[in-house]
Each structure stands twice: as C-alpha cells, then as structure tokens.
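Of the protein chains in this complex, one is absent; all others appear in place.
Residue numbering begins at 1 within each chain, and the chains themselves are lettered A, B and C in the order written.
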Amino acid sequence: MHVLPYLVAAYVFLTGCYGLAASRNLIHAVGCLAVCQCATYVLLLAVGYRDGATAPVFSDVKPGSRPVVDPVVQALTLTDIVVGATVTALLLALVLQIAKRHGTIDPDELRELRG
Amino acid sequence: MNRLRLGLLAVGGAGLAALLVAACLDLPDFGGSRHPYGDRAVRASLARHIANTIASVNFDQRAYDTLGEMSILFAAVLGCVVLLREARDERRARPEPAEVVRPVRRYALLVLPVALLTGLYVIAHGQLSPGGGFQGGVVAATGLHLLYLGADHGALERVRPLGFFETADSLGVCAYLVLGAAGVLAGTAFLANTLLPYGTFDTLSSGGTVPLLNAAVGMEVASAVVVLLAHFLDQAVEIEEEPGR
Amino acid sequence: MSDAVTVVALLLVAASATAAVAQRDPARQALVLSFLGMVLAVLFTVLQAPDVGLSQLAVGSALTPLLIMLSVRKVRRRGRTKEERT
C-alpha cells in the first residue's frame, strides 16, 4: 500500500508508451498518449495525499478541525488535465489532416519523411 | 512491429521501468503528513476568505499558471480552427438530418437545460465548493452539444453562432490579462489580488478578484470547448473533399 | 475501508489503462478511455480531490472520447466515400 499508487502511475506511463510505440493507427496512438498522461494525474495526487485527511474545501468543514490533503497538487492536476485535453484535440486535428492527405492513418504506411 | 523497434522498446522500457521502480521505493510513503507548500497554501487561502483552497491556489496564489493553462487552451483551439479549416479542395455539404429515436430526442432536450444550469452553477460557486470555471465551462459546452442529438445539426448551428463564441473565447483571455495587469498599474504586482475587498468567508463574492478570474476562465473554457467541438463535428458530418482527387 | 477502496480503484485504473492500450480499434478504445476516465474520477474522489474528479469526469470521460469518436467517424466516412467513387 505504501508504494502501490506510485507503482501504478509508473506502470500506466510505461503501458502508454508501449501502446504509442506499437500502435498501428494514429487515432489509437493519440489515445495511448492520453493514457500516458493519466499516469501524471495519479502520481501527482498520490504524492499529495495525507492519511485520514479531508478535501481542502472549507465550506462545511471548520478550518483547523481536520487535516486536509495537499491542495497544490490538485491545482497542478487540474492544469494538467486541461493541457491533456487540448493536446489530444490538436493532435487529433493533425491526424484528420493526415487521413486526408495520405489516405491512411497507419504509421507503417506513412513513408514520406525518411532519411 | 519491426525487430529494431521492439528491441529498442524492450531496452528503453526496461531501463526506464527499473529507474521508476527504484524511485518509487525511495518516495515518502503514500499518505504521509509532510506537505509544506500545501499547508502554506491552506493558510494563505483562509487569510483571503476563500473556502475552496484549490480555487485560491488556481486563481490567486498560482494564478500565473492558470494564465498559462488558459493560453494553452486558447492556442490549441486557435490551432484546431486553423488546422481544420476548409482546405482548397474541400467543400461543405448539407448533411441530411439524421434520424434520432424519439425517446433519445426527448431525453436530450430534457437534459440540455439541466446540463447548462449545472455548468453555470459550478462556475459560479468555484471559490466555495468543488468545481470552478474550468469544470463548469466544460460541462456547459458539452451539454450544449446534446442539442445535436436532441434536434439536428441545423438547430445546433442556429443556437451556436461560432463567431460569437470565438470572440467570447478571446475576450475571456483578455479579461484575465486585464485583471492581471490592473495589479501592475496599481503598483503592486501582476495578478495581485489586492484591489478588491476579500468579503465574507464562504459567500459568492468572497475572495477579491478570485470570482472575477474564475468567471473569465469559465467564459473562456465554455466558448473554447464549443468552438473545438463545432470544428470536429463539422469535419465529421459536413466537410467533404471535392471529387476527382 | 477507504484503503480498500483506494486499492481497488488503483487496480482498476491499471487494468483499464492496459485495456485502453490493448484495444486496437479506436472507436472501442474511446469507450475504454471513457471508462478509464470514470475510474480515475472515482479514484480522485477517494483521494479527497473532488475538484479534480469533476474535471476528469467532464474531460476524460466525456470530451476526449467524444473527440476521438468524431475523428473516427470522419476517417471512416472518408474511407467510405473513397470506396464508392472507385
């Protein structure tokens, strides 16, 4: 339990990398990149967790009555999620153009840029 | 997959995996209680009468990061608009209205206002409860696209004047920057939250400039996601290549 | 109790990430990603991060899969019209 969340994050990251390298379809590859990014969310939030603590929102918890988890990593993760969504969108837009110009989205068949 | 890539992947993956696992074993135990920056952030948030510490971190303490974040969204949407423009050899086709089953249609029309209201509520309560400009913006914008299911593409286009949303997107960014620059003009610092009173703890107007920045982000995100989805939807149903290519 | 939920959520995340990578068909991968997004949202809520859970739900399990589906549809439609012409 002490290291499980970290190991899961590392595993998810490497799995995503494998999928990215082995992908036969560029849309699938972009999806794998999104998987890689999930690893960063898990790692960040795991780092900020504190046993027995509550969410750092004080609308119904009296300040100081209970420990709270680290709010900074949550803010970082929020930023990270936006970054992920936008990168996915932009890469998908590029994949669509590749489909139009090359007639395929299989990376093995894209043979223009070599050497 | 060819043999070279498999070999590289095995070597690189194994090396990186070993490194990451070794690092994980050196990390402080999960659930530890040492969070110096986090504790300071909570104190700073309470000092400025903001109930949701994450909103305080996002829109006050680290508001400059959020500026970068919304610029990324802005730039990505602008990039998608540019990349998904009609190329020289494409034209727009009127898609035939898709057949939608009646229960689906009714359900979609029912959920639509709920989604929009939820989005607005989540934006407005950003500094009080979980949620904020970003989450609410996405919910509202995605919800609007239920109209595609509920009615058809034509109806969606009528309630979705893209020019308006593109302008709103950039005005959101402008508003955020102007609020930030106001701090410099007042002689304090960029994005300083010292101009407005901090208000009463746990109310809608608490937190000085936080609600304003939050609203600017909400407007930006909602419009940006609408524009983004619109362009992908156009690609998926409207834009066609000229025959003969 | 919450420890057990965390462990289950973590293992589910690992499993659905594997499934998302292993699923070669992008349309089905979008569905798996959507599921992954939901599991992550649950995990984040268990880790006391409701803000992040909410945005993961909105982005990871709605927006991103939707974009992928639309892209798949565009690519397939393109393939179909090409075939009809030839």
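Keep in mind that, in the parts below, a contact is a pair of C-beta atoms (placed from the backbone, for glycine too) under 8 Å apart; a residue touches a chain by one contact, two chains touch by 3 or more.
Methods note: contacts and distances are computed from a predicted model.
Note on the omitted subunit: UniProt lists it as "Cation:proton antiporter", one of the names in "Cation:proton antiporter", "ABC transporter permease subunit", "Hydrogenase 4 subunit B" or "NADH-quinone oxidoreductase subunit N".
Within the entire complex, contacts from the absent chain reach the displayed chains A, B.
In the complete complex, the hidden chain is touched by one of B:L191, B:L212 or B:V225, namely B:L191. On the side of chain B, touch with the chain left out of the figure occurs at residues 1, 4-5, 8-9, 11-16, 19-20, 22-23, 25-28, 34-38, 40-41, 44, 57, 60-65, 67-69, 71-72, 74-76, 78-83, 85-89, 163, 166-167, 169-171, 173-174, 177-178, 180-181, 183-184, 187-194.
Although one chain is not displayed, its contacts with chain A can still be listed: residues 9, 13, 17, 20-23, 26, 29-30, 33, 36-37, 39-40, 43-44, 47, 72-73, 76, 79-80, 83, 86-87, 90-91, 94-95, 97-98, 101-102, 107-108, 110-115.
The working rule: only the chains that are shown with their structure count from here on.
Remark: chain A and chain B have CA centroids separated by 15 Å (rounded to whole angstrom).
Distance between chain centres (mean CA atoms), chain A to chain C: 11 Å. Counting partners per residue, chain B has 52, 54, 130, 134, 228, 232, 235, 241 as the residues that reach two or more other chains.
Residue positions of chain A touching 2 or more other chains: 1, 4-5, 18, 46, 48-49, 55-57, 68-69, 74, 78, 82, 89, 92, 96, 100. The part of chain A that touches chain B in the complex is made up of residues 1-7, 10, 13-14, 17-18, 21-22, 46-51, 55-59, 63, 67-76, 78-79, 82-83, 86-87, 89-90, 92-94, 96-97, 100. Interface of chain B with chain A (complex): residues 1, 5, 9, 13, 16-17, 20-21, 24-25, 27, 29-33, 35, 37-38, 41-42, 45-46, 51-54, 56-58, 62, 65-66, 68-70, 72-73, 75-77, 79-80, 83-84, 87, 128-130, 134, 202, 221, 228, 231-232, 235, 241.
Partner chain B is touched in their complex by these residues of chain C: 50-51, 53-55, 58-59, 62-63, 66-67, 70-71, 73-74, 77-78, 81, 85.
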